[in-house]
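First the structure, in the form of structure tokens, and then the observations on it.
One chain of protein is taken out of this complex; the other chains stay put.
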Amino acid sequence: MTTILRLLGGRSEWLICLGVFAALLLVVLPLAFNGYFLNLLGRYLALAFVAIGLVMCWGYGGMLSLGQGVFFGLGGYAMAMFLKLEASTPEATAKQSTPGIPDFMDWNQLTALPWWWEPFNSFSFTLAALLLIPAAVAYVFGYALFKRRVSGVYFAIVTLSLAAAMSILIVGQQGYTGGANGITDFQTLLGWDITTDSARYVIYYICVFLLLVCIVLGQWILSSRAGRVLIAVRDEENRVRFSGYSVEDFKIFVFMVAAVFSAIGGAMFALQARFISPSQVGIGLSVELVVLCAVGGRFSLLGAAFGALLIKTAEMYLSDLFPQLWTILFGLILLVVVLAFPKGLAGLYELARDYALDHFGSNQSHAALEEHADKRSLHGREEGFLVRAKRILGGIR
Amino acid sequence: MGGYTTSEIATIMAMQGIAGLSLFGVFLLMALGLAIIFGQMGVINMAHGEFLTLGSYATYVVATMFESYAPGLFSYYFPVAIVLSFLVAFGVGYLLEYGLVRHLYKRPLDTLLATWAVGLIMQQIFRSIFGGRGVSADAPDWLQGSIQLSQMLFLSRSDLFVMCIAIAMTVIVAILLYRARWGMRVRSTTQNRAMANAVGINTAKVDRNTFALGCGLAGIAGSAFTTISATTPTAGAQYLVDTFLVVVLGGAASLLGTVASAFSIAQAQSILEFFITGSMAKVLTLMVVIGIIMLRPQGLFTLKVRQ
């Protein structure tokens, strides 16, 4: 007990949490659930990619993007286009008036594959595209917006509009995009049948692995000097600017990282749901993702990822049982989080941990706590449990 | 696409101009409440659409009551409905500010999340009470039909009605903001809260009333919209993005800017709609507005806003 507490108070705390989270995803869940449910959890984990991107860009960078769905969608559509082309062999589509093109194009009287679909025949191109296109879009928008110092609520509104425009565009161009139906019905990835139970396990593990990589990468960025500058920018942008830093470059960089993470999530979603549609691009999903991030903890990569998984799983069970009440409950959870626990689940964990340290910890663990307090504390300030609780609960007033 | 003669183009422009005027009325009415809340207070109220819906449902209830209890007076239900819609939305807005929004003034992005949650809850409550099916009140006689301006040009009475309400509300808001003592308090709070406090303005009260007034205006908008579209639990939410864009493009805190941007967006969309599909017209308008905001983030007209 004491040992655990000492470790939790120490610098390896983050590693321990990561280990617990990884064990949950890699061992506990696959043992507890069958392939079908694991596949569902995998889809929820795909959303966790966006949530951790939001932690970096919103929690640490202060840029609330209500348009992360755009990047999620870009990744998802890129993956779906590749899979759809693979599924649309001339043999499989012999019934169509133009065999060899995706079925929805045929329904929309297209007689040839549009040129910009062609490269998606190649898997390596698809992988490159699903990372580079979102990064490029994020760069262009980030550059245009941050250089003109669009920030805060304006940034939120512009990104929100972007998500709206994008989903209307996809719906409107259905000959090229599948429209509101989206792109559906793909069975294989490079000849490998992805519908089998074993494939579900493999893809789930790939998804978890990528998520853990993204979390470690994100943590590394945040704890690097760039991360420190980012926090400083959030709290006092002008002071950083006057200190000679190019504030915009840091912001654009983090926005791009968040976009790439989201795109990876989108691709993993398309692969596991075997499906992508404009509702994975639009306002609804974009805002929901922010909510998942807020509930999990906007200052904690692990918290946000765990929050996304937890809320979506709860939704799966509860919305089935109480379809009417779930929406209201969801709204209330969000209200409570915003008012009382701005740090979300991660904040609750910190409270519990500090309580445990204060009450059961030995002197050594106290010492460890003191020593490394600034490592953990977001603002680098040293606080006792009561002060911290007061601050976290301060939202209520 | 082309193939129109010059005279046809002229007619089209005139027709679409009038259609654009109708849309302008809609945009202006939607944006007015938000222009006050977002423009003056810097608060993003994601539940704005739901206040609009609230006004629509209030109007629907009034119409149904008139139909059952006073069918003879049915033609006159609208004035009652508008006042009631305003009061209901004002009241709920007042409570929302008191119970929630005032705790979050220092965290504008959290206001956004909290009000989104409120909007979600309101939507579900509407759905539980009125069902998911769209409801619509019968329009009174004097709102049906249209006025013929020339052989091709017409203006429907309900559009004219929406436009008149929009203009009347704009004038009232302008007077309140720029000529009344209340407006002076609002603007001084906007410009410098500490000083405003120091000279004896109860800024907390000003905030509450400003927020509630913005919500009340949304209620009136909702009431007027029952004459042109169905009321569903999500009816208001559909307007949200348009509304924010109108306010941002106009420049926060500038009433004139809001009017000008509502007018330009409405006309642009209306004219485009004639030549390309409605979907693409919408995308194009959104992208152009986003582009302008990127080039000129402070909006077309600017004033200093409380940060």
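The chains carry the letters A and B, assigned in the order they are written, with residues numbered from 1 in each.
Rule of thumb we're sticking to: a contact is a pair of C-beta atoms (placed from the backbone, for glycine too) under 8 Å apart; a residue touches a chain by one contact, two chains touch by 3 or more.
Note that in this section contacts and distances are computed from a predicted model.
In the listed set "BF1531-like N-terminal domain-containing protein", "Tryptophan synthase alpha chain", "Urea ABC transporter substrate-binding protein" or "Anti-sigma factor antagonist", the entry agreeing with the UniProt name of the missing subunit chain is "Urea ABC transporter substrate-binding protein".
Shown as candidates are B:Val26, B:Met41, B:Val61 or B:Val206; the residue that touches the absent chain is B:Val26. Interface residues of subunit B with the unshown chain, by the touch rule above, are 1, 8, 11-12, 15-16, 18-19, 22-23, 26, 127, 131-136, 138-139, 143-146, 148, 152, 154, 156-159, 227-230, 232, 234-235, 238, 270, 273-274, 277-279, 282. Although one chain is not displayed, subunit A still touches it through residues 33-34, 36-37, 39-40, 43, 95, 97, 103-104, 107-111, 168, 171-172, 174-175, 179-182, 184-187, 195, 273-275, 277, 279-280, 316, 319-321, 323-324, 326-327.
The definition used in the following text is that only the chains that are shown with their structure count from here on.
Chain geometry summary: the mean Cα position of subunit A and that of subunit B are 33 Å apart.
Touching subunit B in their complex are the following residues of subunit A: 58, 64, 141, 144-145, 148-150, 152-154, 156-158, 160-162, 164-165, 168-169, 171-172, 283, 287, 290-291, 294, 324, 327-328, 330-332, 334-335, 338-339, 342, 395-397. Subunit B meets subunit A in the complex at residues 38, 42, 44, 46, 100, 103-104, 107-110, 112-114, 116-118, 120-121, 123-125, 127-128, 241, 244-245, 248, 277, 279-280, 282-283, 286-287, 289-290, 293-295, 297.
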